[in-house]
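Have a look at this one before I ask anything.
Take a look at chain A:
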Amino acid sequence: MGIKIVPRHGNTLKEKLYLPAIFGGMKTTLSHLITNLSDTPEIKTINYPEEQPHDISERYRGVHRLTKRDDGSVRCVACFMCATACPAECIFIEAEERNDGVDEKMPKRFDIDLLECVFCGACVEACPCDAIRMDSGIFSFIGKKREDFVLSKEQLLANEEKKA
Partner candidate 1 sequence: MSIGILSIIIFLPMVTAFLLMLIPLPSRPTRNVAFGVSLAIFALALYIYTHFELTGALQFKEFYPWIKSYGISYSLGIDGFSLIILMLIATLIPSAYLLLWKNERSKSYWINMLFIQSGISGTLFSLDLFLFYFFWEAMLLPVFMIIGLFGSGNRVFSTLKITIYTIMGSLFMFVSILYLGVAHYYEFGLWSFALSDLVNITSIARDQKILLFFGFMLAFAIKIPLFPFHSWLLQTYSNSPTGGVFLLSSIMAKLGVYALVRFMIPLFPDLFVEFSLYFVALGIFGLVYFGIAAISQMNIKKMFAYSSASHLGFITAGVFALNVQGMMGSAFLIVAHAIATGGLFLLVGVMERHLGIRSISGLGGIATKAPWFTLYFAIMLFCTVGIPGTNGFVAELLIVLGIFHYNPYLGVLSALTVLVAASYMFWVFQKAILVKSDNNVSHMKDLSRHEIVGLFPLAFLILAMGVYPDLFLYKIEPTLQHYLLDILHVGVH
Partner candidate 2 sequence: MSTISIAVVIINVILALLFSLGAAPILVWIERRVAGLIQDRLGPNRCHINGIRLGGLIQSFADMLKLVFKEDFKAKAIQESFFFSLAPVIVFASAFLSFMVMPFADDLIINGERFIMQGLPMDLGVLWFLALAGLSVYGIMLGGWSSRNKYSLLGAMRAGAQVISYEAAMGLSVVSVLITYGSIHLGDIVAYQGQLLFGFIPAWGIIIQPIAALIFIITAFAEANRTPFDLAEGESEIVGGFHTEYSAMRFGLFFVGEYVAMSASSALIVTLFLGGYHLPYLNTQTLQAYMPFILMVLIVALPLGSWSAMRWIQKHNRWHKANDIRNHESAFLQKGLIGLNVLVIAGVGALLVLGLSETSTNVATAVIQIATFALKLLFMNFVFVWVRWTLPRFRYDQLQTLGWKVLMPLAIANIFISAIIVVARGL
Partner candidate 3 sequence: MQWVQLGYLLPLIIVGAGAIMLMLLSPLEKVSMERFSLFTFLILLSALSADFYYFGELFTSFPMQEIFSKMLIVDSYSVYFDAIILSGALVTSLIGTHYFQEKRHFKKEFFSLFLFSVFGMMLLVHANELLTAFIALEIASLALYVMIGFQKIHDKRVEASYQYLVLGSISGAFFLLGSAFIYAGLGTTILGDMGKTLDALMGKDVSLIIIGGTFVLVTFLFKISAFPFQNWTIDVYDGSPLPVTAFMAATFKVAIFGFVLRLMLIDLDPIRDIWDTLFIVVILATLLYGTFLAIIQESLKRMLAASSIVHTGYLLIAFVSIGYAGESASSSIIYYLVAYFLSAMGAFGLISYIAADEHIRVTYEDFRGFAHVHPYMAAMLSIFMLSLAGIPSTIGFVGKFYIFTGAIEAGYTFLAVCGIIATFISIYYYFKLIALMYFYPACESEWDDVPSLRGITPITIGFIAIAVIWGGIGNTFIAYFPGVDFLIESARLSYMSLFIK
Partner candidate 4 sequence: MIANSLFMYIAVGMILFSIGLLGVISRKNIFVIYMSIELMLNAINLIFVALSNYHHDMGSQVMAMLVIAIAAAEAGVFLSLIIVLYRRKKSLDSDIFRTLSQKEAV
């Protein structure tokens, strides 16, 4: 490692004047403006509510969902791994005994506060039994109160995997 001396550019008079470069830049922006005003715009913006985004990738981390077992019951065993892994501490789990014999424990409550969540996906990685996923594809979650953003177990379970 040494210090790399980068030669300074812009020693010619033209470059030192700066004005040609500035006018060049302004020409570029103007050409964009005119193109976009003309019949062949390059505008990439979609008119969102009316036009929906069509290029969301499959790996997009949307709102969480809790997966179900084949029997429709919650897959989660309330191991708290996700809550531990969560950097934003937005997962609140209350465990209870599972009496149906399928497993030993299950969450009594499983709340995720989306206002806290940073959508990092650490909980998904941490889950030992693939009980939590973020493949619902919901990129826009709307609520009118703060309380609306705390998703309960039921709501999480209700989220469906996004179909491609």
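The working rule: contacts are C-beta pairs under 8 Å (C-beta built on N, C-alpha and C of every residue); 3 or more make two chains touch, one makes a residue touch a chain; residues count from 1.
The set was built so that all candidates are chains of the complex that A comes from, given by their letters.
All figures in this text were calculated on a predicted structure; none of them were measured in a lab.
Here chain A touches just one chain among 1, 2, 3 or 4 in this complex, the one numbered 2. Listing the residues of chain A that touch candidate 2 in their complex gives 19, 22, 25-26, 28-30, 32-33, 36-37, 39, 42-45, 47, 50-51.
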